[in-house]
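Other chains dropped; remaining ones untouched in position.
Just so it is clear, A, B and C label the chains in written order, and each chain counts residues from 1 on its own.
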Amino acid sequence: MGLRDILEDVSSGELSPEEAQARLAGYATTDAGRFDAARERRRGVPEGIFAPGKTVEEITVLAGTALETTGRAIVTRIGSEDAADLESALDGNATYHERARCLVAHEPGFEPPEIGATVGIVTGGTADRLPASEAAVIAREIGASVERVDDVGVANLTRIVDQLPRLRGMDVLVVAAGREGALPTVVAGLVSTPVIGLPVSSGYGFGGDGDAALRGMLQSCTTLSVVNVDAGFVAGTQAGLIARAVADARE
Amino acid sequence: MGLRDILEDVSSGELSPEEAQARLAGYATTDAGRFDAARERRRGVPEGIFAPGKTVEEITVLAGTALETTGRAIVTRIGSEDAADLESALDGNATYHERARCLVAHEPGFEPPEIGATVGIVTGGTADRLPASEAAVIAREIGASVERVDDVGVANLTRIVDQLPRLRGMDVLVVAAGREGALPTVVAGLVSTPVIGLPVSSGYGFGGDGDAALRGMLQSCTTLSVVNVDAGFVAGTQAGLIARAVADARE
Amino acid sequence: MGLRDILEDVSSGELSPEEAQARLAGYATTDAGRFDAARERRRGVPEGIFAPGKTVEEITVLAGTALETTGRAIVTRIGSEDAADLESALDGNATYHERARCLVAHEPGFEPPEIGATVGIVTGGTADRLPASEAAVIAREIGASVERVDDVGVANLTRIVDQLPRLRGMDVLVVAAGREGALPTVVAGLVSTPVIGLPVSSGYGFGGDGDAALRGMLQSCTTLSVVNVDAGFVAGTQAGLIARAVADARE
């Protein structure tokens, strides 16, 4: 509903100015700041709370607001100790995903969506698992089925080739890789599924910390789109948006 | 069909070794090099011929091979003079898209696909049109409907807000922006459609040539995936892959 | 007037939906794109047309639209030959500032503003004059008095010291410098006026092309704000905005 439509509805009395503002604004000013409660409705993806640089108290307030207004809270990049504190503060209605360093809490009775589409999460090796798992957690919260294909780095191509039938059956792929980041290119050369490259901050020396991987994915001779280094949350969200578009079309 | 399946079919005699190789390899060695004729089948996207650094003769050979093996040829980043030469060499079966600097040729009788999904191509201003048009051409060749939303830069937000109903009706968006590259972030904050950021090499001084735009899109506080600076072909192909996944699900 | 006020006026019938949209949107869709005619009203600064990468025809269309909707057109970074062509196309109602590489055109009867405040434009040497002159042109169009203080580079400090009384009498200073860019720091250490640093793309080798100057100004041990390398238009506009704020307060 565009601006003009809302204005016309206000003009005709179908909409009060207050409702018009709420529909356009979609946030309520709370003590914890202006919480973007409407994000999930507007974007179709849950808001994440990025833990680094915040105290457990601040995270608890933000997570509480998120639970109240949207039914769930997702906290990313939170260590196991802080997560334990947060879990107690939230009365235990929370699951901590250690490999992903994510905590997910649902209000009692919250019904997470289930969409009929699959996100594949592919990794080259052990070092890629943290951001890959973060992507998996968020994709699942959006409602996608998630399948993991781990340890198929390009140093031994047959590992990838053997997984091709599985890879080709998924609706969208997130492919995580560090070092030279060649795996998304190799995978995207073998499937017709959209592939999102997720560079990982492994490697050392020149081009280390995900730098060569990011550049390589942006230069890929096949078709990829890319997210920032270690941005598992973004990769999972984007994959979830694509999966939901596919699932909506299926209905 | 995975490696093991092919091997079992060969073992059972259902597949000859030659057919097995062809199925796996998908290329024929020609004078013009090993042309990846199977790419379209394998990836679902037509192969593009990148013109810079090639002579018109070389491009003509490659385009001819593409026409023979796949029914069409797409040449990117080709100037109008070279395009005119190429058109003559191809007996006129070609269309030159001047703003996109792309030439597209179809074999007589070639039936380009039509898929039931829409790709939106959004630009902030005039400087973004070349890569945006390149994205549009390739998305159309993949079979998507393409809608353009031009000149909605963030310096005047109402221009974007007015286009929201249109933007929300599309299946996937490519949003091109140069300078600070904020447009994809603003758009992605307003729609639930997947958004692909396409940074454009405008701007000057520090962060110019698309550098600030690329960094800004990778740092976006909303959900985006990104392609390289001016990589309209990649953006259009990725959008086309997503559109086709949606269209396939619609059937 | 905020969104809610507009909505309430629409609700009470004081404002038609069309007027509400116009007030919020402030642009009219023309053949030449969505021209941001309201920019001058909204921002108080004229819109500039950046010439590089545009044909004279395109610039002529844009300048014509600017003249019609705002009474004037400012074209930046345009060479003398293109400027001559443009002047003919605009029937001579234009002035070309060669050192600034800017063309300014006014509609007959257009009354440029005159504000009661002074912008000082300071340069270290000859190489700084192009962006400094660009800043001067735009500051004058905003209506400020402009005073030039040229050739006072830090290699001979007495040149600066002698100009202090003049520098201290101005309302805001743009200080342009290339190479190591130390001049704005030295000037800002001597006056209580706001200083805007304008790095210039002179110099060669490591840190050349304005890179050392930009970094040095951002690291200044005195108080400066900075614009991008060679961004004379931005420096002049920002100085003009400050001058106008001062002038408005004087009234």
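The rule we apply is simple: a contact is a pair of C-beta atoms (placed from the backbone, for glycine too) under 8 Å apart; a residue touches a chain by one contact, two chains touch by 3 or more.
Computed from a predicted structure; not experimentally measured.
Undergrad: Since every chain shares one sequence and 3 appear in place, tell me the total number of copies in the complex.
TA: Every protein chain is the same sequence, and the full complex holds 8 of them.
The criterion applied here is as follows: only the chains that are shown with their structure count from here on.
Undergrad: Is the contact between chain A and chain B built from the same residue numbers on each copy (over half shared) or from different ones (under half shared)?
TA: Both copies touch with mostly the same residues.
Undergrad: Just give me the whole-number Å value for how far the CA centre of chain B lies from that of chain C.
TA: 38
Undergrad: Please compute the C-alpha centroid of chain A, do the same for chain C, then give the distance between them in whole Å.
TA: Result: the chain centres lie 42 Å from each other.
Undergrad: Which integer distance in Å separates the CA centroid of chain A from that of chain B?
TA: 25
Undergrad: Would you mind listing the residues of chain B that make contact with two or more other chains?
TA: 158, 162, in rising order.
Undergrad: Taking the touch rule as given, give the residues of chain B at its contact with chain A in the complex, in rising order.
TA: The touching residues are 1-5, 42-45, 117, 158, 161-162, 164-165, 171-172, 188-194, 196, 218-220, 222-228, 231, 234-235, 237-238, 241-242, 245-247, 249-250.
Undergrad: How about chain C: which of its residues touch chain B in the complex?
TA: Touching chain B from chain C are residues 21, 24-27, 33-34, 36, 38-39, 42, 53-54, 58, 199, 201, 210-211, 214, 228-231.
Undergrad: List the residues on chain B that touch chain C in their complex, please.
TA: Its residues touching chain C are 125-127, 150-152, 155-156, 158-159, 162, 202, 204-208.
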